[in-house]
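Omission of a single protein chain aside, the complex is shown with its protein chains in their original locations.
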Amino acid sequence: MSQVRKKRREAFLLGNEAVVEGALAAGCTFYAGYPITPSTEIMETMARRLPQLPDGVFLQMEDEIASMGAVIGASLAGRKAMTATSGPGFSLMQEQIGYAAMTETPLVLVDVMRGGASTGLPTSPGQGDVQQARWGSHGDHPILVLSAADVPECLEMTVTAFNFAEKYRTPVVLLLDEITAHTREKVSLPEPGDFEVFSRPVPTMPPEWYKPYEETLRGVPPMPPLGTGYRFHVTGLSHDLLGFPTSRPEEVAALVERQFRKIDRFFHDVQLVEHVMTEDAEALVIAYGCVARSARLAVRQAREAGVRAGLLVLKTLFPFPRSHVEKLLRSCRLAVVPELNVGQISREVKRVNEGYAAVRTINRVDGQIIAPAQILKEIA
Amino acid sequence: MAEVTQLIHQYLRHNKKFPLVFCPGCGHGIVLGSLVRSVHALGLSKDEVVVVAGIGCSGRIAAYVDFNTVHATHGRALTIATGIKMANPGLTVIAVMGDGDAFSIGGNHLIHAARRNIGVTALVLNNFIYGMTGGQCSSTTPEGAYSHTSPMGQLEAAFDIVELTRAAGASGVARGTVFHVKALDGLIAAALSQPGFNLVEALTPCFTQYGRGNGFKSAVDMFKWLKDKAVPLEAYEKLEDKAGRIPIGVFVKRDAPGLETRYAAMRQRLLEKRGGAA
Partner (left out) sequence: MSASSKGQNRVVVYPDWCKGCGICVAFCPKHVLAPGPDGKAVVVDEDACVNCGFCEPHCPDFAIVVAPRNGNGVNGRPNGKSPATDATHGKEDCP
């Protein structure tokens, strides 16, 4: 047997296109969406790619509420499903995000952040949806929010988003920004087996014994596709172990508690960060998305100038990777949090800081990027 | 007819709370029975039927029937139903909605479901009112009618559901009433067996929130009203004085494939094209 090492297929892709490659590598076969800048290339690429799969489905829906509805329906029917949008559409999706969280329906939602509130700055980058991604839908519910800083990461983090969605039966929001989504970079295209791909647990007991919201070891109950003999009830109302509405305090509390616990117990798995020269850092930059790129350069320049600078790139924004951040805050004198908003992650950093380090923020909301020099000025 | 009720009992979830949560004389229970009989008449298995319900008194139906059931958010039942049908066209997908659900908050989804002609049956329980939230007007509340949010009488016109859905492109549109329940059974069964998007509007009395405020003496009174006012379409057309009369029956019946079928055909063509190129 000769082992011919096949040359990896590479392509110059937009961040948005890399999302599609990641989704397909993760086993996504269903997309429903509504066009909006700067996320549209995800939708357009899906429109070409999905019908080529034997069971691929692409739908353009009438709005973002409907898009989420279709994705939820497809997921209940057993598909790995996703949608993508930007600010105005993300606002419309909040209702259904809550429904997905409550019913523990896995799905991936990519929000390519643009600038400003309302229609804002459609073609400029922003990071103003960060807290909305965590708390945009009403009521207490867990959710996972991820981010990506460059094109290869768009691909990887989309795979991760699907894996988390399936593993934890939860909606996962992947936050990109206009810059990351519209940058073209070389990526090596995934081959089968490149990524570990996770699919939701399905029940293996006889249907009569299935309790759709039963406690399990991981806190994640198995989930059968609709129509496979496990007839059960799905509702956005607070429900009992069988999935039927309840308002009994102990059952309601148990549901919410388990929904949080299924993720809280696995912080080590879901809280992803990248350390860049943080071991001996005195001046720490905490960044995500396109700002992390500027920060990387700024930290390198600071090192060259003799400053012990380091960078913590947040790939998971929520649950906020508290332990990672806290540990570094204890050993640094200064933490700088540059963001394209008025201070949405810096709130979290300040919340966990407890006086360890001085926290400085760099905030930009004019649709322009934060340049390395701007960060360098704060740390050097 | 001998085993009507006993048959329905077989399709109910026995661990649910009975009697039904509905008020005495609420027509929703009758529609629930009609739905079950239609599914039974078609010989569908419980496993292949998915009921997606909206929010409202009507939405409560979902929890009672022993099918695959999804209790959606208010107005969004059709969006979830669309996703399910496209993901697994083998399932029989029924969206059970109230008038507020289907025509007010979900109106946009309704016309688009009809336009794409997705293979879903929409069963709308039209009681001319928001029952669950305590009697506010909906987009089918008749002009002049009293509700808690039209205390001086509804000024806005009601939707003509039949014309709306017809114009939007549905395969089938029908209207029945819970008084004419055997006909309703037939309408639902026909809708379930016809490809594409099929809407059945079931007129169903809500004495509690609509009848009481609009001159009806009791739930029974409302059933009498349905009995008197509803006329089969053919007879309706010949009526000299149509005022106050409600046509029932099948209004639209087109032989058009559902979106899921057209989608599968497109995928097949792509597959063959690739196969041919190789």
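Think of it as A and B in the order they're written, each chain with its own count starting at 1.
Please note the rule applied: contacts are C-beta pairs under 8 Å (C-beta built on N, C-alpha and C of every residue); 3 or more make two chains touch, one makes a residue touch a chain.
These numbers come from a predicted model, not from an experiment.
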item: Chains in view that touch the one left out, judged over the entire complex; value: B
item: Residues from subunit B at the interface with the omitted partner, ascending; value: 1-6, 8-9, 12, 18-20, 22-30, 33-34, 37, 178-179, 181-182, 185, 218-220, 223-224
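Quick note on the criterion: only the chains that are shown with their structure count from here on.
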item: CA centroid of subunit A to CA centroid of subunit B, Å; value: 37
item: List of subunit B residues in touch with subunit A within their complex; value: 15-16, 46-48, 50, 52, 62-63, 66-73, 76, 78-88, 90-91, 108-109, 112, 263, 266-267, 270-271, 274
item: Subunit B-touching residues of subunit A, taken from the complex the two chains share; value: 30, 32, 51-54, 56-57, 59, 61-63, 65-79, 81, 95-96, 99, 225-229, 231-237, 242, 244-245
